[in-house]
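First the structure, in the form of structure tokens, and then the observations on it.
Note that this complex is displayed minus one protein chain, with the remaining chains in position.
On to subunit A.
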Amino acid sequence: MFGGKKKEEELDEFNIHVARHRPEELAKLAKTTKFTRKEIQLIYRGFKQECPTGMVDEDSFKNIFSQFFPQGDASQYAHYVFNTIKHNHTGKISFEDFLGILSKVSRGSVQEKLQWIFGLYDLNGDGLITKNEMLDVVTSIYEMLGRSTEPQVDEHSAKEHVEKIFHQIDANKDGVVTIDELVEWCSRDEQILQSLDTLDTVL
């Protein structure tokens, strides 16, 4: 009556977001991606278990990713991966985005995979990978190792690694790597092509 009301509005922000996202039909997803129905079912169940609302935001993504690399800090690499997934400026990814990327990267053609890899390294999206961009990504990969490795990871490990690799990929030595140079580099090496395949997952 006379005093101020309790700050209900402030407390409301802690409510679980009721915004939900329902994915497309199972049959349609099976058609547009390279997974079978059963596989999509499995993937969706796991997805929904972790994110009941059907949308993943970057923090939960980093969290989930970090669980696979318990020794190190996977959050920076997760951040770069998250950025490769197109999401409509809400900062969250839906199941369709997730499944699309998964299908492209784990079961797509070599060209698609390399495209995605290029997108991962090209942080600012300008179509060129500079040495610094590669250094950032490689640093984040090294961070995932954590402290208990042999030999130990120090602040120069990533830099050395990049020094070694970058000039090999950069065929015309212009200081940046284009998608063609990357494709060329990967196609030349049998083992790289093989490695691209080993990371598919059996469900």
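Keep in mind that, in the parts below, contacts are C-beta pairs under 8 Å (C-beta built on N, C-alpha and C of every residue); 3 or more make two chains touch, one makes a residue touch a chain; residues count from 1.
What we mean here is this: contacts and distances are computed from a predicted model.
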"BTB domain-containing protein", "Large ribosomal subunit protein eL14 domain-containing protein", "Golgin subfamily A member 7B isoform X2" or "Auxin-responsive protein" - which is the UniProt name of the missing chain: "BTB domain-containing protein"
Residues of subunit A in contact with the chain not shown: 1-4, 10-12, 14-16, 18, 20, 22-23, 25-26, 38, 40-50, 52-53, 64-65, 67-71, 77, 80-81, 98, 101-102, 105-106, 113, 116-117, 120-121, 134, 137-138, 141-142, 144-145, 147-151, 153, 157, 161-162, 164-165, 169, 182, 185-186, 189, 191-192, 194-203
